[in-house]
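Report on one structure; see the data block that follows.
The chains shown are only part of the set, and none of them has been moved.
In this document, chain identifiers A, B and C correspond to the written order of the chains, with residue numbering beginning at 1 in each.
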Amino acid sequence: MARELKILLVNGPNLNLLGSREPEIYGTATLEDLIAAASQAAVAAGFTLDAFQSNSASELVNKIHDARSKYSAIMINPGAFTHYAWSISDALTAFDGPVVEVHISNPQSRESWRHTSVVAPVAIGTIAGFGQQSYVLGVQAIVHYLEHN
Amino acid sequence: MARELKILLVNGPNLNLLGSREPEIYGTATLEDLIAAASQAAVAAGFTLDAFQSNSASELVNKIHDARSKYSAIMINPGAFTHYAWSISDALTAFDGPVVEVHISNPQSRESWRHTSVVAPVAIGTIAGFGQQSYVLGVQAIVHYLEHN
Amino acid sequence: MARELKILLVNGPNLNLLGSREPEIYGTATLEDLIAAASQAAVAAGFTLDAFQSNSASELVNKIHDARSKYSAIMINPGAFTHYAWSISDALTAFDGPVVEVHISNPQSRESWRHTSVVAPVAIGTIAGFGQQSYVLGVQAIVHYLEHN
């Protein structure tokens, strides 16, 4: 099925500033760099990857709703929404494919309010701390999951 | 006053997916079914009911602001916003009519983060757990309240 | 079955004082008024309603035990027992029909010790805040539930 070959990459608030915001934490790669790296990993496995970024929780929810039956998997970096946006968590629950949570830095090494994830319970797995490589590993995890489930 | 005869039904995030999302919790009725049932109950009592759904907290806030002096009451199912969207709670405080909170399932029987409601303190009452019928009962509660206050 | 047509209304401690105790919170309706309103709603739907009030948790537990196979549903306003009487919660678990929890005022708008309900997890739904009308809506919720389950 055509759907099987598409991954949706969802990026949450402030990630559009990557490269210029707190580079000591988030590194110097821009969001475009991360998308390119993720896309390249997807293409290498025979998938295509569409990327979406928004600072709006409702736009993310709408996008996740739209992804139903269009995409085989969602890879999401919810940014600050990770920690309180239950509406996104509920939307991901309704998605009919695997969800993988990725983070550039390791939330557990930062402020305590970053230790809770409302997305983790609805994801098959989480990858955090590896910078741009978190996105590449996330794509590889999805590909492997889809090929074996 | 013409305003006395109109009820605004506000539905929060992900409720547009009703019927397809976790039917073991939320049942198989769609949002349209619920609106129809609520509307029918309103009409039976000589009221009209307008329905609004959004995945966006700000759109809900804006709609609640617009409802001032236009609607005699608001019935709201805040969905996941129930538990953290203080902006909606503040907006409802500013509404000049009764507010009734409704839920399809019983939040107190589910995950602990669903036990807190930031809407309850600004509502005259809450109805939870009766599926589609929560909406019908909510309309009846509003009608009775308006007729006796 | 004859049993299908009977509802038991259970009222907990201090509700016998309704009308004279803190009318700014509980209103001026007496318990008799509430029972009459609930009964009228039941009769209108072809049901009969028996009412029971006690200040004793054990009498409430015994009554709930006795209701097994005699009543099709229980509507309960547990009063102060809402918040700590686990023995009533256990008794309701053993009842073989739907349980609906009703409250005259909205416990979530009052002292924090009134925010916990040990009855909610064993009820199909909760109706709170509508004064006497909570009882009428509760009966209607039960009737609707029994007709559709």
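Assume contacts are C-beta pairs under 8 Å (C-beta built on N, C-alpha and C of every residue); 3 or more make two chains touch, one makes a residue touch a chain.
None of these values were measured; they are calculated from a predicted model.
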Number of copies constituting the complete assembly, 3 shown: 12
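Please note the rule applied: only the chains that are shown with their structure count from here on.
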Partner chains that chain A and chain B have in common: none
Longest centre-to-centre distance from chain A, chain (CA-based): C
Geometric centre distance via CA averages, chain B-chain A, whole Å: 32
Rounded Å distance between chain B and chain C, as computed from the means of their C-alpha atoms: 24
Chain A and chain C, separation of their C-alpha mean positions in angstrom: 47
In chain A, residues with contacts to at least two other chains: none
Sites on chain C touched by chain B in the complex: 106, 108-109, 117, 120-121, 123-130, 133-134, 136-137, 140-141, 144-145
Contact set on chain A toward chain B in their complex: 56-59, 61-62, 65, 84, 86-87, 89-91, 93-94, 118
Parts of chain B lying in touch with chain A, wherever the complex brings them together: 12-14, 16-17, 20-22, 54-59, 79-81, 83-84, 113
